[in-house]
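See structure below.
With one protein chain held back, the other chains of the complex are shown just where they sit.
== subunit A ==
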């Protein structure tokens, strides 16, 4: 694609701007900021990726992954405000999911350890973990706040914190996994998934594109389960103290 063609594609931004102004939606500033930010961020990423791909150095790959984990965790932590140690829990969950997935893929010879494979697939794993963790934390916090009397009731019978919070935890884990499972059920029927579309547009063999897409689907399913279970089971303990007392979600917690 040439720069001129890309410039012409800005027409797709002008139409929503006109509509927003006409309908007085008050989104003009947001659309402009989003457009400029996406252009700057993606061009920067393009240059960085070119540098990393040409370098073919494992250190660059690891640095890129660390950068992705840092950005994703910063985004998730905001949603987890009120849960003690949430920053470290999120970083740990992201690292575990990424290391486990990549080790399996590389050791089993499914993909080579080259930036062209590792970086885009890591982006999908980390991005997906971020979205699922956001979903999980949102539901978990609302469940805990709604069920505080049930939690204290179970503690009052001598139950453990795990007994007390089990219902809220399971409900939040299910909520964060269901969209992934539902999306898989209609995969290919409603829309062609992103990675597969990208490979086909890039001139790849559709069947090979399907195989890579399936790999990503299975990875994402694993991510959905592992990330929410990890974040959930590591978080809930900090809502109680050593005397099995419910502290709850404290908005002033770091």
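One rule holds for everything that comes next: a contact is a pair of C-beta atoms (placed from the backbone, for glycine too) under 8 Å apart; a residue touches a chain by one contact, two chains touch by 3 or more; residues count from 1.
Convention: contacts and distances are computed from a predicted model.
Trainee: The chain dropped from view, which UniProt name applies: "Peptidase C69", "Carbohydrate ABC transporter membrane protein 1 (CUT1 family)", "Glycine betaine/carnitine/choline transport ATP-binding protein OpuCA" or "ATP synthase gamma chain"?
Mentor: So the chain that does not appear here would be "Glycine betaine/carnitine/choline transport ATP-binding protein OpuCA", according to UniProt.
Trainee: Looking at A:8, A:153 or A:201, which makes contact with the chain not pictured?
Mentor: A:153
Trainee: Going by the touch rule given at the top, which residues of subunit A touch the chain that is not shown?
Mentor: 147, 149-150, 152-160, 163, 167, 243-246
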